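The complex appears here minus one protein chain, its other protein chains still in place.
Each chain gets a letter, A, B, C, D and E, in the order it is written, and its residues are counted from 1.
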Amino acid sequence: MTSHTGFVLASYGAAIIVLAALIGWIFIDQRSQRQALQELESRGVRRRSETKMDNAS
Amino acid sequence: MGALFLRDVRLGLRAGGGALVGILFFLAVIAVVPFGVGPDLKLLSRIGAAMLWIGALLATLLGLDRLFQADRDDGSLDLLIMASDRHMLPLTILVKCLAHWTVSVLPLVIASPLLGLFMNMEPVAIGATALTLLVGTPAITLIGAVGAAVAVSLPRGGLLVSVIILPLTIPVLIFGVSASYGAVEDPAPFLAPFLILAAITLFFAVLGPIAAAAALKSSAD
Amino acid sequence: MGALFLRDVRLGLRAGGGALVGILFFLAVIAVVPFGVGPDLKLLSRIGAAMLWIGALLATLLGLDRLFQADRDDGSLDLLIMASDRHMLPLTILVKCLAHWTVSVLPLVIASPLLGLFMNMEPVAIGATALTLLVGTPAITLIGAVGAAVAVSLPRGGLLVSVIILPLTIPVLIFGVSASYGAVEDPAPFLAPFLILAAITLFFAVLGPIAAAAALKSSAD
Amino acid sequence: MMSDAVSKTGRWIDLANPTRFLSLAGGILPWLGGLTVLVLAIGFWMSMNAPDDYQQGSTVKIMFIHVPFAWLSMMCYTIMSIAALGTLVWRHPLADVSAKAAAPIGAVFTALALITGSLWGKPMWGTWWVWDARLTSVFVLFLMYLGIITLTRAMDDPAKSAKATAILTLVGFINIPIIKFSVDWWNTLHQPASVLRMGGSTLDPSYLKPLLVMAIGFTLLFFTLHLMAMRNEIWRRRVTAMRRVAARSADRGTVS
Amino acid sequence: MRLIAENLGGERGGELLFSGLHFAVSSGEALMVTGPNGSGKSTLLRIIAGLLVQAEGMLRLEGAPAAFEGLAAAAHYLGHLNAMKPVLSVDENLHFWQSFNGRGQYSIAEALERVSLGEIGHLPFGYLSTGQKRRVSIARLLVSDRPVWLLDEPTAGLDKASETQFTGLMRGHLTSGGIIVAATHLPLGLEGSTELALGAAA
Partner (left out) sequence: MRLIAENLGGERGGELLFSGLHFAVSSGEALMVTGPNGSGKSTLLRIIAGLLVQAEGMLRLEGAPAAFEGLAAAAHYLGHLNAMKPVLSVDENLHFWQSFNGRGQYSIAEALERVSLGEIGHLPFGYLSTGQKRRVSIARLLVSDRPVWLLDEPTAGLDKASETQFTGLMRGHLTSGGIIVAATHLPLGLEGSTELALGAAA
């Protein structure tokens, strides 16, 4: 029975590691996209739809 | 439509030597397997049908990625899509698939009995395998058309197309092989899987061209 | 030359969807086999090496016919040939072959141990197969390059090409597979077929590009 | 007839404006994330305290994660297929974003189902892997996830890859019933359905409860991650669009 | 027959190239689309051909003969690519397009005669020179039964004599009630055609 605990630990461990990697990747991606957006906005670039709306108003 | 079929068959015969590539690739598969399995003739005859099916499946993949790409590269695809009010695009695609199958796969189906002999298969098994190949391989081409249409704008989509369609062809393979076995082994039925195979082919004869047409339409730019 | 290698690798990666595709393709091929042959692990482990080699052959062949054709269609080939006083044409071809091999075949060689596990092969057999693949598959690319070059040079299509090329790849396949088996089965030798395989690769590394260069030069028109 | 389609697209953009989606997601996400952590913690505690099975010993604990992962791998593909329909039929602008964001998450859950299944199979069946129908079809599902991911990455124009991927996803949906019913169609090693089946569950409540809590927890986790990935994808598209506009307007010497 | 565009706008890669275009071309009329490189001429033609979807506005063909259901079915697009297979002979290529598109005014032999390529029908298309290839594509227009011609720089690669000859062919098409929309950098020599100038870009 005890020999099987290894398998249980391994599967829980694998699940935690893989999920942590996924969550980490999503957070890193989120940070880089936010940074890029902020940088572009600070340079005064706008999306086309925004400029159109501005022109209309 | 007849004109399109004729053109594609001509192109296939003249330009690619598609027919021979398929058969030769098939031969290569058949030549290698005995090395793995050893000279055990009984075993060979047992996996014969499976090998013929796997060979046919893989040989169909060769050249399939160019099904629409060649037409796109020279501008024909634009005109084929534009004509879709007169000739329904799915029909056009069906005809192209048929031409591809006739040139690249049919020779291989015809050659399969010969290769069955190499694999020491029984006559009944050979006949059954050839029959299932005849009925089942069009489904592979038709599924492949979807992959080819999806990847049409990628200049070197060859491997990608195969990756996309191989998982989808598995049911065809399962029922093809089990029908082939059903013909020789007693408890296993032949007719049931064979009919399912035919149904799969018919199903993809409808679904494949429609899906491929949708993909092609969205690819035009 | 480095630039050419880089360009072709980039093209292969970008257009086909990345290095992952080679591995995925292989995974798909391997996943298909048990459906045909049945889930018998003993049988699978016996045909494992043969399947790995067939998958590698297929992956090499897919897209190889476009090796020079793509460059010819967009006019690059003219410029590559014109530069032959500075960059020897056989060398250019060798680099192109190398790039094709790196993109389409190498990932698959690297993944082969993993697939060996799936096929339930023994560790020694897995190692031996990976080694023979590493040594042997370049020969297939190089032989294929000759075929691709001849095909480019025949404006009316090269029915002959496949007939010439594929039979040449069969010896590579046979020696590769028998070396893989030699490593595990006792009476069969490993070293002899392995050395022959290496010799074939070296031989075609010289002959292939030279023959292809000759064919390409005569193809320009 | 073309113009009809265009005006329809316009209407849908108004209905599901990505900007509105972003603010909505921003409001929901903290709550959803908190709930996920809570439920997963409870589920984890319950599964640790579940009794050992008389047949399977402590390995039965693997079930509490294996089964949710296996379910989610299929659910994620189903969501992607619905999103594909959304792209093709209703031309919903968020559908493509949803499908593209879901694919990597689904691939991860499928991989985890395979890994935990293998780790369970070794003590139970004595082998890591068999080519049995269910295992192979889950493996094929994994391949299809990867194929879809590579396809979305291979085409750089999102508008173009959206339809192609949608069509492929829909055609590949055939695999889901194959996975679900493979155990009934071919007799295999794998456990037949015991939780989700006609005529009620056959599982003992002491296992069923933690399993259900874990399943809910992982489902919540999936939705949290999916929302976050969708938000990232929308931002990524904005960045590309803005970069392009910046390049073009610099080209004409009129920086807007 | 009348090709009408209202408030038409076209985009590429998310960027609007032109918008608010209004034009109407009736039977026997030609519209010349001009503008610098990258101004969206080809994009406009592909939108009319139904190969791209417009970003905004309406496009329709009024009073087309019953045989032509939609605009795309009535139109024949001559793009930069010739849509011919190099390994097939000129005759085989034209024969295919003729039976696929529906038989037009001329037979293949007549059409080849009209572009002064009478004797080369048996050659593989790949053996022709650039200008000859283009002329075969023009012959494709003649053998197909399509009233609306969409021409994208049709005279690129043609010599002087073929250019005048092509002007004559276009005139013939217009007199027999056809419509022509052509994108071009060079004057095509069609008097009385309207010009649509697309804005300056890159």
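We take it that contacts are C-beta pairs under 8 Å (C-beta built on N, C-alpha and C of every residue); 3 or more make two chains touch, one makes a residue touch a chain.
No experiment lies behind these values; they were computed from the predicted model shown.
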| item | value |
| --- | --- |
| Residue of E:28, E:70 or E:157 touching the missing chain in the full complex | E:157 |
| Where the missing chain touches subunit C, by residue | 2-4, 6-7, 10-11, 14-15, 73-76, 78-87, 220-221 |
| Absent-chain interface as seen on subunit E, which is shown | 12-13, 35-38, 42, 80, 116-117, 119-120, 127-132, 135, 153, 156-162, 185-186, 202 |
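Just so it is clear, only the chains that are shown with their structure count from here on.
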| item | value |
| --- | --- |
| Chain occupying the most central position, where position means C-alpha average | B |
| Mean-CA-position distance for subunit D and subunit A (Å) | 16 |
| Geometric centre distance via CA averages, subunit D-subunit C, whole Å | 36 |
| Intercentroid distance (Cα basis), subunit E paired with subunit A, Å | 49 |
| Subunit B: positions in contact with at least two other chains | 14-15, 73, 154, 160, 163, 166-167, 170, 221 |
| Subunit D: positions in contact with at least two other chains | 140, 143, 146-147, 150-151, 154, 241, 245 |
